[in-house]
Structures are given as C-alpha cells and as structure tokens.
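A protein chain is absent from this complex, but the other protein chains hold their places.
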Amino acid sequence: MPQISVAVLGATGSVGQRFISLLDNHPWFKVVALAASDRSVGQPYEQACRWVLNDPMPEYAREMVVVPATPECIDAKIVFSALHNEIAKDLEPQFAQAGFAVCSNASSYRRAEDVPLLLPEVNADHIQLVKLQREQRGWSGCILTNPNCTSTGLTIALKALDDAFGVQKVFAVSLQALSGAGYPGISSLDIMDNVIPNVANGGEEEKVEWEPRKMLGKLNDNKIDLADIRFSAHTNRVAVIDGHTVCASVEFARPADPETAEAVLRDFCGPASASELPSSPRPVIEVRSEADRPQPRLDRLTGKGMTTVVGRLRRDPILDLKFVVLSHNTIRGAAGGSIYNAELLVNENLL
Amino acid sequence: MPQISVAVLGATGSVGQRFISLLDNHPWFKVVALAASDRSVGQPYEQACRWVLNDPMPEYAREMVVVPATPECIDAKIVFSALHNEIAKDLEPQFAQAGFAVCSNASSYRRAEDVPLLLPEVNADHIQLVKLQREQRGWSGCILTNPNCTSTGLTIALKALDDAFGVQKVFAVSLQALSGAGYPGISSLDIMDNVIPNVANGGEEEKVEWEPRKMLGKLNDNKIDLADIRFSAHTNRVAVIDGHTVCASVEFARPADPETAEAVLRDFCGPASASELPSSPRPVIEVRSEADRPQPRLDRLTGKGMTTVVGRLRRDPILDLKFVVLSHNTIRGAAGGSIYNAELLVNENLL
Amino acid sequence: MPQISVAVLGATGSVGQRFISLLDNHPWFKVVALAASDRSVGQPYEQACRWVLNDPMPEYAREMVVVPATPECIDAKIVFSALHNEIAKDLEPQFAQAGFAVCSNASSYRRAEDVPLLLPEVNADHIQLVKLQREQRGWSGCILTNPNCTSTGLTIALKALDDAFGVQKVFAVSLQALSGAGYPGISSLDIMDNVIPNVANGGEEEKVEWEPRKMLGKLNDNKIDLADIRFSAHTNRVAVIDGHTVCASVEFARPADPETAEAVLRDFCGPASASELPSSPRPVIEVRSEADRPQPRLDRLTGKGMTTVVGRLRRDPILDLKFVVLSHNTIRGAAGGSIYNAELLVNENLL
Partner (left out) sequence: MPQISVAVLGATGSVGQRFISLLDNHPWFKVVALAASDRSVGQPYEQACRWVLNDPMPEYAREMVVVPATPECIDAKIVFSALHNEIAKDLEPQFAQAGFAVCSNASSYRRAEDVPLLLPEVNADHIQLVKLQREQRGWSGCILTNPNCTSTGLTIALKALDDAFGVQKVFAVSLQALSGAGYPGISSLDIMDNVIPNVANGGEEEKVEWEPRKMLGKLNDNKIDLADIRFSAHTNRVAVIDGHTVCASVEFARPADPETAEAVLRDFCGPASASELPSSPRPVIEVRSEADRPQPRLDRLTGKGMTTVVGRLRRDPILDLKFVVLSHNTIRGAAGGSIYNAELLVNENLL
C-alpha cells in the first residue's frame, strides 16, 4: 500500500497530540504537516507543544515546524481536524473545497444532513453520503465526522443490542475523563477530591441524546432517518485521565435477557468493510464478567484503545437491561475514531 | 438539659471516628466510653486509632482507654454502633436487651419489621415502632437504624417530591466517596485515575432499591407498608474522600415541572418533631441553581454536613424530572444520622 | 474591643477567599468592602466569585457588592492584599499613602528595607520598621508583608532551633499544595498521577533561600541585618489541595541532638507580644512523634491552621539534624498570616 500524506490541524492540543501519537508508524498514512494557531507557527513542534500524553512524543514530530492551518500551507490528501468547533466551522469547508478529505473530531458538521457521522463498526454505509455532499456542495474533498466521545462507546454497544432486540429507550449517566476537556481544561482545584456533575456546563447531554440517533438511523435515498430512540443523558466529570464510563439502562422492543445480550455483544463484529482496517478494534466489543469491571485505568487500552468494553450486564427493574460501557475518549472517542474513518474512506475508494 | 451518657461501639473505624468528632461538645450527649475490638482494648484511644479525618482528633477522646464492646463493660444510656454488620447482628440485641438504646449505622436490622429505619426529616413517626419492638422482644432498650449512606440524601429529596407529586419510579446512579468503604478500604491503586463501577462488589444497589421504600412507607397499626415505588440503582466508587453524589431521574403520579419541584424542595422542612433538635439540618434541603453544582468538595459541609444538597433540576426525556443529590456520607449518611436519631428518641421521651 | 473596619483586595481569588473565610466573626475586624478587578465590580460577591474552599462561603460576604480596588472606593482602616505581585506593586503604596494599613500577602515589598517581613512568632519586633517606613515615605498608612508560604513554617521551626543552637546551613525540599498556585492555577492534567519538580517555573526557590534570612535577621538602628545562614531550596508541586510539606536538614553552630531539639520546638512560644492575639497559633509548634507525620490532610488544620507541625526529628548524616515541617499554605502561610500581622499592628498601637 502506498503511503498517503496526511496533516493534523490543531496539532498542539490534547486531541492533536493523540493524532500524532496514533499516526506514528501508521501503515497507510504519513504525517507531512502539523498545523496550529499563529502562536505556534514557525516553531519546531517539540517547542510549540506542551505534551500531556503518558507516552513520549514520537520522534518524527519533534522537529517538524508548525504551519498555519490553511489549505495553501498544506500539501496532503487527508487532514485530521482537532480544531475547536468555532474554528472548524469556518476552516473545514475551506479544506474540503480545496480537495482535502477532512476527518474531523469537531462537532460543527455532525448534524449536517449530508455529512456522515461515522463509527465504522456501526454505520460504515453512511459514508456513501460523501457522494451527495460532494455533489451538493461542489467539493472535490469532503468532511467526515466522528461523534462525541461519550456517545461513541455507548452507540457501539447499542448497535449490537439494537440489531438483536430493537432499542427504544436509553438512560445514560457518564463519568467522564479529564482529557475530554482538553488542556489546560479542568483546574486541579475543581476535580481533586471532587466530581463535577455536568460537562462543559451544558451541551454534552444534548449531544449524547441526539448523535446516537443519527448513527443508528437508516440511510435511505441519500437521507438518514433518525432512529426512533428516546435518550436521557446525565454527564459528570470525574478524576480520571483517560476513559469515559457510561452507566446505561435500556428498554427494548423485543424480549432480552442478560445472557443473550452478553452473547450478542461478544459476537458483534460490525460490517465487513470496517473490520479489516488498520485501526479496526479487535475485538469490537469486549465483555467483562467480573463484578467490578470495566474500569478506566485497567480497561481503556483494550484493543489498543479502540475496543468498546462492556460489563455488569443485568436486568433493570424499570427498563429491561442495564450495563456499563467504557471507551477510551481520546483514542476510540476522538483521534483514533477519525483515523479509522479515514481508513474506511480510503478502503471504499472515496478519497 | 442534663447530659446523657453515650458510648461508641467500633470507635476506631472511620465511622467510629466521625461519631467521636461529631459528639465533641454535643449539648445533650457526653461520651463516657469508646469500645472496639480486642486488639485495641486497654490502649488510649489516641494510640489504638489511626485517625483519618481532616479535623484533628478531639481532645476528650485522646486519653480515653478503649473498652470491650460488651454491655457489662459500658455504663451509658445510648450506644452508637459503627460495628461491622456481622458483629452488629449479634451484639446489638445484647445491648438492647441490657437496656441500652442502640443507634446503629449497621445494616443488620434495617429490614426488621419492628425496627425503625429512620431519617427524622422523612419518617420521624416511624420511631413509634420502638414500643412494639420493646413489647415483642422484651427489651428495655431498643435498636434504631439509619439507612445506607447512598439512600440517605436521595430519600430526603424524594420525600419532598413524593409529598407534592407522588413518586412512582426512580433511576439512581451514584458516585460514591472512599470513606464509605471504611479504612483501609479502597486501595489507592484501585481508585487513582480510575472509577470502580460497583460498590462492595454487590449489595449496595439492593439497599438503594429497598431502603427508601421502607422510609417512604406509611406506618399503620404498628406495621410499615412499603412505598409502591420502583427503583433502579447503579452504584460507582470515585476518587472523592467524602460526599456521595446521586444522579436521579424520577417519574411522578401527578404533573411536575422543574420550577415547582425546586420550590417544593427548598420549602421542605420535615416534621416539626425533627426540626429543632441539635443535629437538625439547617436547611433540610439546599437547592443550588448553578449549572455545575452540587459538588462533593464544595457542598458536602453545607449545614455542617447534615443538609441534603440538590441541583440541576430539569425535565427528563424518559421519566419526568431529573436532578443531582449530594449528601455527606459519613455525617448525614452515617454518624450524624445516628446521632440525629438518638436526639429524636430523647425528644420523644422514648429513651 | 471596638471593631476595626477592614477590606479585602483581590477578594475573588483563592487567597482572597481564605481572607473572607478567616475574617468571619473575627473579634476585632469587620469586613466592610470586598475589592476585585473590573470584571467583578458591581456584582454581588456570590456571583463574582468561583468559591473553591471546602468550607462554604460565609453568609456576610454573599450579598456584598464588589468594589474597585482603589483607595477612593474603600472606607476602612486596614486592607488585606491578595493582589497579584505586579498589581500590588502599584496599588499597595497608593493605599499606604492614603492612610490604610496594608497587610499584604504579595511579594512586591518583601525585600524593601523599610517594610517588615513578619511572622509574629519569629520577629514581632521588626514591626517597628513601620515607623521608619512612614517617616521616609511620608505615609500615614503603611505596608506589612508576610513571607512566601513555603518559607513560613520552615522559618518558624528554624527560629526555635536558631535560638537554641545557631542555624548555619539549611537544605529544604518542599512538596507544595495546589492552592498555592491560585485558581484555576494548575491544570488537572499536569498534576494527576504526577509531580511537578518546580514551582512557578522558578522564583520560588530564591524566595525560600532569602526570606528566612530577613526574618531571622536582627533589627539594629532601623536596619535589618540578614541572618548569616546558607539555604539550598528545591521546590516541588504535588497533588495536595492545602498544606506545604518541607523536608529540612540543618547544620548548627552548637551541638544539637534530636531529643533536645524536640523539646526546644515544643517549648517555643515566640515573643509575648505575639502570643495572645486572636490568630496566635496554639501551640506555635506541634511536634508529632509518629514515624509518618506530619501529613498535610491530617495535620494542616492543627491550631486552626495556624500551628506549624514538625515531625521525624532525627540526626542527619551530612549536616546535623533533619525533620519535616508542615504548614497550612493559605492559612498560616497567606491570609491567616496577614491577619495575624494586622492584629500585631493593632496591639502595638501602630495602626
């Protein structure tokens, strides 16, 4: 496979760092540019960036000189966007217009009707919307988005259960990691010996209540019918570095018991087109049988951080079943997800 | 008011320590004995105990010599029990038989039909069961219990709402503090940068799904009819020292909106007999209007740790309303609760 | 004692909050104004401030409307300054000129020759410099400073030892709390599961190597001769909310052994003029004999946070003795220290 040139936009932030880390030795992609805000432009990445990941900064990135985040300054096929939403809103279409495939972690275009909101394990077929997008907008490039990190693991687990039993109602209470707020993000005085019972002071819960409906929706005639599922989300921030935990209770259209559900989750492998890519999670879902798992510190790196980990499957006294879902918020739920989307795009010959 | 002599059973554990701290300068009660296991007996409390509270050990306790936890070794009217459940099961009846009023934080007798499970703000009238208990068991003393720490704040908030709208279904997801597991309790390697999505590897959720039904039940003819409310509880342990947070969603029999519910919570003051005692929470419930409160570190000491703090009242897309409840687990939810129960017993002339 | 009107400058920051908390029900001082930056002016304090202390905001402060930090807007005898150093540098002389006694936690004037750098237990007599200050600068008010929070506990312990044995060399390695960096201060991603082996990226170590020399110096003819002590300081930031720990090794001019040193520390009571004030630490120094104390969470509130706690006194293989010092950095080491200084000023009839 020939290498495809890629760039990272917003390269100095915490999601940008994760892109850089995950793209180290990627079999298909070669990072040719790191773009960030004016403050960083012209500096070697090593100086421009306050690295916050546990794993050391990859060698390849240290000496790369940061460039401006504009299409003219970047010569690549794909750009991975870790931009803030307001900036992404303006910049991403410029890149798509200029012929780049934009694989974005920003929320700006997740709700656009012709923009795929993608988890390849769940709705790889939605990537076909790219054709409509190009046609309607006159772009040679395109924009692909991945969902909010809290929606990610939850939606993957729900997809398996939806196929088997028909999901109707979902309660979701999250315990979210600090890295989701970026850097510097949450003050230590706000989270040590503490819980913040809201994320981003609003906005997060609406995303969790809407994004899964798009991803679990059906694509018909170039249009996605939102899944008819009712969500109630409550989001919390806790003193965890990486890994979002979600406590979920679900009501189904058809009878479901914990044993069958566990088998359904274990056996779930997603569409064939999504299962042999470099970033494909192996397994897609891991089901833990211990009474106290999944746990973020112990389970977030399952399948190199791409696997969704489920545990504590049991009957719910009000709806039907309840369980816990864990997903690495900056790998599967952000940078790793965007890269996986890009791989699908390449594999579908849509680049 | 003359001083009433009291003792603490299980004085060296973390709840025992909280009893000792809260009884410092209590207007009615005077600690005359500290009892603990054989290992500690005969030692000055200061040496026997590894103190884990932020506030220094009260002066009065330092030199007290630890005695065995048996009725013969203690000369007091009331004993506060911070015993482990298995030990409490045997010992508490011995104390009640011997004429002591046992105010217990253990779970052993919470489900006994003639034992009050008390939150004075909620069900002060249930204390009348003590008469039946004495009659049936031939005790001159008695056993009073307070609920599990996670049920405590939730039940107080639900009581206010139940009076106003009739509670029918309750989803509760907790984020519980470390002090609830005692000392040494949770290993630091298990909770740093982590969440444990279960408490005590089971048992906690059943308590949260049952105990509020007894407390919200009606006392008729010396018998409590359990409240007809369906609970679904999911309990988590998080890296917080003190203060349990509960995310609750509730369905009501009658229409409820956030504004009215907020007023109902703010105005709730509980029965008159419970509102002028030394440990009465002032206010009973505090409603915070900020988007990110209550938080354990900032709000757990509201009303000296006896107040229940509620926030984020809003509509729930599946049931009717949702909100967050915070309660100090070792003050209102344990030692402070037992002391408050003892005060009610005294005030009702049932000692 | 009639009440003296006081104001807090920089009232919304973390040290400002501590001033407000400690001044609640102060027997001599009554807070009449809270001043902060333009962003906060005109708002009730409750709204202007993101409160970060464990103890709830005092009632008296909630409704006070924040005023600008200028002499014209404040009618008080004393102002407590929690201003940033650059702002303090300009503003504090304006207040002193206008007749206010400025009790400052800022570092701007600590090195000025006519400004007392005060720990009343250590160098209460240095307050006489105020007379020279007024004379030289033509001020009716004055500026008093308290030292850097890391120097505070160390200097108090050293004073006792210096009187007894003559201190010559001091190694000091600190483990400092997060609240010392203000709010938002240290990012959670920088300190969770981590240590930062430097404080404020420089400057802190120089303070710890110089400030004790001024405080331990002698006042002769209106001039302070710096103590002839050599310091080597290394400062670290650790995941502790409040309470600075310092590991110290000391060389003396005269023979010293751990037992005598322990007695010297226990018996130290400072000058008489400093020992009966409302904020006087009781005791001045507490010596812990356990092998693993002092610890910040357990010992920082000793003597309401004003006591210096020392432990692990033992021989040092290179110098003479070593030990651990703990001091509450925002009480004794900041706001409490400034208030104590103000009390001394009042008591010496220098207001």
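Chains: A, B and C, in written order; residue numbering restarts at 1 for each.
Heads up, the rule we're going with is that a contact is a pair of C-beta atoms (placed from the backbone, for glycine too) under 8 Å apart; a residue touches a chain by one contact, two chains touch by 3 or more.
Note that this is a predicted model, so its numbers are computed, not measured.
> Tell me which residue among A:Glu92, A:Asp114, A:Asp193 or A:Asp320 touches the hidden chain in the full complex.
A:Asp193
> Which is it among C:Cys49, C:Ala256 or C:Leu298 that touches the chain not included here?
In the full complex, the listed residue that touches the missing chain is C:Leu298.
> Write down which of C:Asp125, C:Glu262, C:Asp316 or C:Glu348 is the residue touching the left-out chain.
Touching the chain that is not displayed is residue C:Asp316.
> Any idea which of C:Ser5, C:Asn194, C:Asn222 or C:Thr260 touches the chain not displayed?
Counting the whole complex, the residue in contact with the absent chain is C:Asn194.
> For the full complex, which residue in B:Gly42, B:Gly99, B:Pro184 or B:Pro271 touches the chain that was left out?
B:Pro184
> Counting contacts across the full complex, list the positions on chain C that touch the omitted chain.
169, 171, 173, 175, 192-198, 201-202, 209, 230-232, 234, 236, 238-241, 245, 247, 249, 291-298, 311-312, 316-319, 322, 324
> Name every residue on chain B in touch with the hidden partner chain.
Chain B touches the missing chain through residues 14, 52, 178-179, 183-193, 239, 241.
> Counting contacts across the full complex, list the positions on chain A that touch the omitted chain.
51-56, 192-193, 297-299, 301-302
We take it that only the chains that are shown with their structure count from here on.
> Could you tell me the distance, in whole angstrom, between the mean C-alpha positions of chain A and chain C?
48
> With chain centres taken as the means of their Cα atoms, state the distance from chain B to chain C in Å.
39
> Check each residue of chain C and list the ones that touch at least two other chains.
Expected reply: 52, 192-193.
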